[in-house]
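Subset of chains shown; positions unchanged.
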Amino acid sequence: MPRRLLYFKLVGTEKDRKAVEEYLRRYASPGFEVEARLIKSRLPDLEYHCYIAAIAKDVLREIVKAEREGFTAAILGCFYDPLLEEARELTSKMAVVAPCQASLHLASLLGSSITIILGREKHFPKIRELAVKYGFKDRVSFKCLGLCVEDFYTRREAVKEKVAEAARQAVEAEAADVVVLGCTALYGFFKGLQEELKIPVIDPVLASLKYAEFMALVGEQLGWRISKRSCYEAPPREELENFHEMLKFP
Amino acid sequence: MPRRLLYFKLVGTEKDRKAVEEYLRRYASPGFEVEARLIKSRLPDLEYHCYIAAIAKDVLREIVKAEREGFTAAILGCFYDPLLEEARELTSKMAVVAPCQASLHLASLLGSSITIILGREKHFPKIRELAVKYGFKDRVSFKCLGLCVEDFYTRREAVKEKVAEAARQAVEAEAADVVVLGCTALYGFFKGLQEELKIPVIDPVLASLKYAEFMALVGEQLGWRISKRSCYEAPPREELENFHEMLKFP
Amino acid sequence: MPRRLLYFKLVGTEKDRKAVEEYLRRYASPGFEVEARLIKSRLPDLEYHCYIAAIAKDVLREIVKAEREGFTAAILGCFYDPLLEEARELTSKMAVVAPCQASLHLASLLGSSITIILGREKHFPKIRELAVKYGFKDRVSFKCLGLCVEDFYTRREAVKEKVAEAARQAVEAEAADVVVLGCTALYGFFKGLQEELKIPVIDPVLASLKYAEFMALVGEQLGWRISKRSCYEAPPREELENFHEMLKFP
């Protein structure tokens, strides 16, 4: 019976969902089935932290549902790693994985100096905060493209060229030996870049996918699942039922 | 015309709301009017990070409404400082203040070694994370009471004694010269403790109140308001209207 | 009865004292009276740390005197924050506030990435040290004007333009969302800059003023005054009297 992974496309259209689902399936390991689900909303993107609030209940409800449906791991598809702690509080068997955390962990294992390529300065304070929180601040530098997330979807060719330029500069001027593409909307660019630059270029969607597979495996084989003791402790059972009810009603 | 401050009681009963409102009014500076509003929900407390998600839209809607009503500052009433960045993105004139940030800033100005008294270990990872993020980690230590937030409301006398004990130990064994009460539900205890221990004991509700007054003043007098440039940049106008609509519907 | 604040102009002429006094009065909150006192000496400025030594006794004597005269807060008027700990040891009721600490605390509450504009490289090591000590090093960057403090007084127009240029670069190249003017002699420039750049520009003289008012209030209303327990512990009474004597004789 294959293990099932669920990628939450937190914003976008059905077409976008489908595109990322196909992308994920192309790279999934044998024995894993991937599904992408769209959190429907009227949000254009997730550049603003407040936008998450508008879909938070939907996301958590879907997380709870996914665990009940038997998914072995879920991915929160945004490089801000939104709702990661919240989702982990609500699950116990299903792993929950997030793109920035997965990307930085992987990058830090592959090289010494990591450059994260960001869309624009708006993204910088939160990603720097995550780099500090995850423990990698001494080895991370940043490059801003001056592009918003919308550009990432509508002007793929121009974006691709800008990303390549930024990555080249990172390698030359900042001695980066790993580059991280700092937005899930930048998926699909890593391969060509990696070949050109001869260093690993981390695609955050695939980094999440691989960590989802990994956490699924170590959970299943060794019982290494999120500690439910303090940080990710769940509400007590009776409260939890009540909370699940609350999540149902928008 | 008095400046108006709004305290969001994020959980609890109407009676709790009233109690905290009275408490705040007792300590408000002349020229400030304080109101406390309750975010109604079926949540018993906010010990779990996921609980915030269930009320996030309500909180942000109320934040937006409060700015429109002309409040000069708002306080997010929980020591986890939930939704602080989100709320600041959505406001520009009205200051938004949070208890842990306010308390640690104040404490760090009053002494060198700060002990934060927490309810129980569940609270520890998030508060440690905030202490790191706000810049005070080298000077902060923690003491856990082994009590949950519910206890704070239902067993005031016993809690008071336990807090006093923990504070005494902090002073003696850890050389604390400031104590921070690390939960908004611990309001009302600071005075006696402070007299006994002869060091400042920070009440997070009042620390927020005072910072709210302070931010209100520097905004009004000097134009020093939250920078809207990167971290707290708001969505563009047309998106914002759409977002306000989204917040209306639960 | 109004609360009285005292600003120590640590160097300069009677005319300079008067100018800063007027400036402070223009921005003081109702209920506060501000006075500026000049520490007279033959020093041209305070760029060199050793210069403080030459006036240290005078400053501390004036601090002690000010508390006795009933001032509620005093400001040490130099961005190096000189004698802050010493002054706090010698006071208990009167708050003592310093410009760099006040400015960085305020800036860190208003934005994420702070650029401090310094006169010249001489100022850099001490201010970096203070940024580390106060907890904000991860979020602070520096820009040097290549100007000495004397220039700040004698070539105001040229300095103003240089400061504006540096601030613009900080915003563009370093994604600063708050700018701090890193010398008390740069007072008076914040307003125009702030309007041009659309981000908060912190004037260290006014940041001190506002924190002085703030500390005065929390002391009076809540008893939150400098902890006298370890860091700011005062000499025992009998020693103190002797010490006050010593301060009298130059």
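By written order: A, B and C. Residues from 1 in each chain.
Note that in this section a residue touches a chain if its C-beta (ideal position, glycine included) is under 8 Å from a C-beta of that chain, and two chains touch if they have at least 3 such contacts.
None of these values were measured; they are calculated from a predicted model.
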Full complex, copies of the single sequence (shown: 3) = 6
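As a convention for this text, only the chains that are shown with their structure count from here on.
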Fit chain B to chain C (C-alpha, same chain sequence): the rotation, rounded to steps of 5 degrees, is 180
Taking all residue numbers at the chain A to chain B contact, is the shared part over half or under half, that is, same or different?
-> same
By mean Cα position, the chain sitting nearest the middle | B
Centre-to-centre distance between chain C and chain A (centres being mean Cα positions), rounded to whole Å = 44
Got the chain B residues that touch at least 2 other chains?
-> 229-231
Name, in rising order, each residue of chain C that touches chain A in their complex.
-> 112-113, 138, 175, 177
Within the complex, which stretch of chain A touches chain C?
-> 121, 124-125, 128, 132, 137, 144
Partner chain A, residues of chain B touching it in the complex | 41-44, 47-54, 56-57, 59-60, 83, 85-87, 89-90, 121-122, 124-126, 129, 132-133, 229-231, 233-235, 239, 242-243, 245-247, 249-250
